[in-house]
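Before we start, here is the structure in question, set down as structure tokens.
With one protein chain withheld, the remaining protein chains of the complex are depicted in position.
Lettered A and B in written order, each chain numbered from 1.
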Amino acid sequence: MKRMSGYPEYMQESLRLVEKTRPERIGKTFPAMTAEEKERILRDWHPDYKEESKRPLRIGPCKGQVMPHEVADILEAHPAITPDEIDLTDIAYDLDVLVIGAGGAGLSAALLAHENGVERDRILMVQKLRLGDANSKMSQGGIQAADAPDDSPTLHYLDVIGGGHFANDPDLVEALVKEGPDVIKWHEELGVIYDKNPDGTMQLAPGGGTCRRRMHSCKDYTGLEITRVLVDEFLNREIPYVEFTCAVELLMDDKGQVAGSVLYDLDSDEYLIARAKSTVLATGGFGRLHIQGFETTNHYGATGDGIALAYHVGARLRDLDSTQFHPTGAAYPEQIVGQLCTEKLRGRGAQPVNKYGELFVYPLETRDVEASAIIRECYERENGVVTPTGMRGVWLDTPLIDIINGEGTIEREFAAMFRNFKKFDIDIREEPMLVFPTLHYQNGGVAINTRSETSIPGLYAAGEVAGGVHGKNRLMGNSQLDLYVFGRRAGRFAAERAKKISLGKLTLSHLDRYERWLAEAGIETDRRAPILLPEYRGKRTLEHQLKLL
Amino acid sequence: MRLPYYPGCTLKTTAQNFEESALASARALGVELVELPRWNCCGTVHALAKDDVMHYLAPIRNLIRVEEMAESGLVDEKRVVTLCAMCYNTLKRANAVVKEDQEKMQKVREIMERENPYGGSVQVVHLLQVLRDLDWSKVADRVERPLKGLRVAPYYGCLLLRPRGFGIDDVDNPQVMERLLEALGAEVVNIPFKTKCCGAYHTVQMKEVVAELSHRILDQASSAGADMVATACPLCEYNLGPRQEEVKKLFRGFAPLPVVYFTQLMALAFGLEEATGFEQNDPDPRPALRARGLLKEES
Partner (left out) sequence: MMDDEVEMVTIYVMGKRHRVPAGLTIMKAMEYAGHQFRRGAGCRGGFCGACATIYRTKGSYKLQGALACQKIVEDGMYIAQIPFSPAEKKTYNIEELRPDAGVFLEYYPEIARCLSCNTCTKACPQDIMVMDYVQAALRGDVEEAAKLSFDCIGCGLCAVRCPAEIVPYNIGQLARRLYSRHIVGPTEHVLKRVREIEEGRFDEEIEELKTLDREALQERYETRERRL
């Protein structure tokens, strides 16, 4: 072969087949599945539908809710601290609004709390890692909003609720779709650069399960662009923030309200009390729990802290049985296994094909269906390509993008994908990517209403930590939207509440209650939650570790 | 008597006898040479400090771009045209230096690392040279509205002419702008100070120096009956033009004189009035042009 290939010799034959069938596949597609076919393939092949991967929760107000073992494990765990370790009279921060998490939802909440009359010194944002370090930043393909002339919030509503298998909270969906265009307007006012057509209209792409082209993008750095603008604006407002500081428990008062948080400084290992009239939980999802051992697209900090914190104060959870596996995570090379290959690739014409170069699925099914079809192709039909480490995958035929949309499209619109594969000598303009589903998103979470209020007064939640917006399956581009719609609401209503209420005496008695629940259920464990950071150290190191310092 | 003594590196290595004898003799005369408690190399041998490679990175990088541009077929030749006298001068000199000094060229390449190596094939020219090469008759043929009756004093300043060998014309008596103005139908007003310095970057810290120099040039032009001065350098334009505010403060009775770029007059003569941009000049040349009936707009 003339061209350079980043793939091993034994894959070349399959690559040649992909190349051979490529011309025939241009302009062709695979028929979309019927409702019955979808139901069947999900039941048979989607990881969520494996009974043995889940169990009913044994404690608390949501006892009986079924969820993956890894999630149940952090809920059926001891709180990270005990009340007697903490001096609640030594208050480090006395606040109106505390925002926990500095991704898209947290940043939006802080900005809106400020705009809604909370003095900046009465706001604090705490963040486990750096300001803006979150899954929000990693979103590549886009954000949905029904602002095209042939589109409408009504159609968006249908897509969201159908994609979520009708399990979504209709009021949340309505809020999401109706506020979409305003979010885009807000972003442009702040200075986000969206991709546009030469005539000044938005360049819109389809996504899995959308009936219109509704995806707004900033090349394939959509989340990066939006997040860094929000961070810049947040810094301009000079709102106080602390990085490398985690929320390890929520505080309550004797009136049953959430009243801030016990913080933990990752540099000094000291705890700090932040008392707040309103607390916004914007801690993101649980990808780093590696549900069923899947690789993940998620940020280092995505350890599901928020659901643990919220459950410790008794907040209602929902839809945690449902996990999103993104159909196309990298399966090769080994160094980037599990990393996201954006759905926008399929939106712009890339097709999933098997080792014979054959189409086997409509490229824009909803994510759960698309992922199931890829798993079936690899494990039932044995039509996948096996990697040197034994993983299986199918080809995502990216060269089609330039063929269909003109040379230069990949470099222009997929700068990140192009760059990240080029490092491993794979030129996605010439060669396909090898992909397999990867753990991507926590569909459920802490239940909220349209004011981003949880079931516990004083506690707000927004973004991936919250549940109800996406039902049992989220569509591409709706989590980016969700962040800003419910993040802004959380900020606004948290500010309103802070003006009205007063706090009672601080307490951590809910932790004692939690211990009782554990004891009553007969759960004996040395697990603690939140876990804050995942553990990736070498096995040998961990086996020999002593905690001397 | 105790005097601070700076030895230098050589005195500690190969010229120890030099130091030893000096210190001893001085002491004999009652002079104690006290070595600086903390010192470093005087600077003479620091390779990176001694050579001036850093100065050449910016200009040579641009010349590399010219070669890349020519290779991709975007242009017909590698004669890169400049307008600003400062840019012309910097690029031209840098080009000459690295072309002659292979060692320097090599160093520039090494430091740049990621750029294509410079092939040395670029020629740096000024637009005035391109015009001259086209032939003045060709310029004259294109004139739609001759600048009849407009009295213009060409002013070159330093950087288009000096140092000798790098200029676009004769150092002592350049003629290229004169020929252009004639071709445009204007009347050339010759002033002896046309190659004198305008004060250049003194304009930042020593405005009065610039005001004085500018005044001499402008005064000569006014006295010779010029309607305006034409220049080819943005810095000269600034020092002769907007700096007239300072001139006014120092020289009572000074009458402002417009200063324009030669290209503005060329555009006007070619009937491209919309491209002249006279509204950006200070002082405003339009009253003088209007007085000669050279502007379309009536106001």
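In the analysis below, a contact is a pair of C-beta atoms (placed from the backbone, for glycine too) under 8 Å apart; a residue touches a chain by one contact, two chains touch by 3 or more.
Predicted model, so just to flag it, every value in this text is computed and none were measured.
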{"item": "Neighbouring displayed chains - absent chain, whole complex", "value": "A, B"}
{"item": "Selected residue (touches chain absent from view) among A:His78, A:Arg228 or A:Arg513", "value": "A:Arg228"}
{"item": "Omitted-chain contact residue, chosen from A:Arg22, A:Arg55, A:His69 or A:Lys178", "value": "A:Lys178"}
{"item": "Which residue of A:Val192, A:Leu396 or A:Ile531 touches the chain not shown here", "value": "A:Val192"}
{"item": "Hidden-chain contact residue, picked from the options A:Pro31, A:Gly200 or A:Gly390", "value": "A:Gly200"}
{"item": "Where the unshown chain meets chain B, residue by residue", "value": "54, 57-58, 61, 111-115"}
{"item": "Chain A residues touching the omitted chain (full complex)", "value": "35, 129-130, 132-133, 135, 137-138, 140, 145-150, 152-155, 157-159, 161-162, 166, 170-171, 174, 177-178, 181-182, 184-185, 188-194, 196, 200-202, 206, 210-213, 218-219, 221, 223-225, 228-229, 232-233, 235-238, 244, 266-267, 297, 299-300, 334-336, 339-340, 364, 415-416, 419-420, 423, 533, 535-538, 541"}
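By definition in this document, only the chains that are shown with their structure count from here on.
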{"item": "Whole-Å gap separating chain A and chain B, where each centre is the average of the chain's CA atoms", "value": "57"}
